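Here the complex is missing one protein chain, while the rest keep their positions.
Going by the order they are written in, the chains are A and B; count residues from 1 in each one.
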Amino acid sequence: MSSVVHLANNYIYIASFTLFLIGFSILLLNSNLIKKIIGMNIMDTSVFLLFISQGYIKGRKAPILEGGGSVNPAEYVNPVPSALILTGIVVAVSVTAFLLALTVKLYNLYGTVDMDEIIEIRRSVDGNS
Amino acid sequence: MKRITVGLLLGAMLVVLLSTVSEMPQFGSPSNPTHNYISSRYVGKSALETGAVNVVTGIILDYRAFDTFGEATVIFVAALAVISVLARGGRSGD
Partner (left out) sequence: MIEDNDIILKQAARVLTPFILIYGIYITFHGHLTPGGGFSGGTVIASSLILNRISSGNHGSGPEIDRMMGIASIALVCYGLIKAMGTFFPDFTHRVLPRGIPGDLLSGGAILPLNIAVGFVVACVMYIFFCLIGEEA
């Protein structure tokens, strides 16, 4: 019973895992390439949410210093996870852009964006040649 | 058939992840292992050593500016990769 209460207090982790499973199922169940890219983006977002939420402390403020003079580190949220995830977000954007470029190239070559149809075309080309 | 397999796989992943969440420390408590002396040093000395009021900017552009340099390089190389895949109209044959 106490473990259920513990789970209910860690609602952020449950939300992050739910987003991860939703993104993963989108990636597996659709055959359209654009939808697979969207699923991968949702999985990236869920991992960022899990990491950034490690830095939160109840009842403290955002890490913008105010009141010039002495600074008490005990009234600010941990800023280190936010600073580290910035690099991760940029890497996710770069990977998405490259995936989209490859999809445009595939569309120009085969005329369709559907994975099953592309495999059929490849199979018929390999069977004939 | 495919949906049943995916459903079973996701159910197994859900059970594993939920049992992991029950072992993780409490969300938002100040005695988590992620809050150590580094974050209190960064918050406490940021105005003196870097001069930035925004602590996150002071971290990514003063204490760890080399990581931000690598990240700018990553996004620049991504632009190079997209150009090399998609740009047309260059010189052909020399």
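Throughout what follows, a residue touches a chain if its C-beta (ideal position, glycine included) is under 8 Å from a C-beta of that chain, and two chains touch if they have at least 3 such contacts.
Note that the structure is a prediction, hence the values are computed from the model and not measured.
**Q** Need a quick check: the contact residues on chain B for the chain that isn't drawn.
**A** These residues touch the chain not displayed: 47, 50-54, 56-58, 60-62, 65-66, 68-69, 72-73, 75-76, 78-79, 82-83, 86-87.
**Q** Provide the residue numbers of chain A that touch the chain removed from this figure.
**A** 62, 64-65, 68, 86, 89-90, 97, 100-101, 104
Basically, only the chains that are shown with their structure count from here on.
**Q** Could you give the separation in Å between the centres of chain A and chain B, each centre being the mean of its C-alpha atoms?
**A** Whole-Å distance between the two chain centres: 10.
**Q** Can you list the residues on chain B that touch chain A in the complex?
**A** 2-3, 6, 10, 13-14, 17-18, 21-22, 24, 26-30, 32, 34-35, 38-44, 46-47, 53-56, 59-60, 64, 67-68, 70-71, 74-75, 77-78, 81-82, 85-86
**Q** Using the touch definition up top, name the residues of chain A that touch chain B in the complex.
**A** Residues in contact with chain B: 3, 6-7, 9-14, 17, 20-21, 24-25, 28-29, 53-58, 63-66, 68, 71-74, 76, 78-83, 86-87, 90-91, 93-95, 97-98, 101-102, 104-105.
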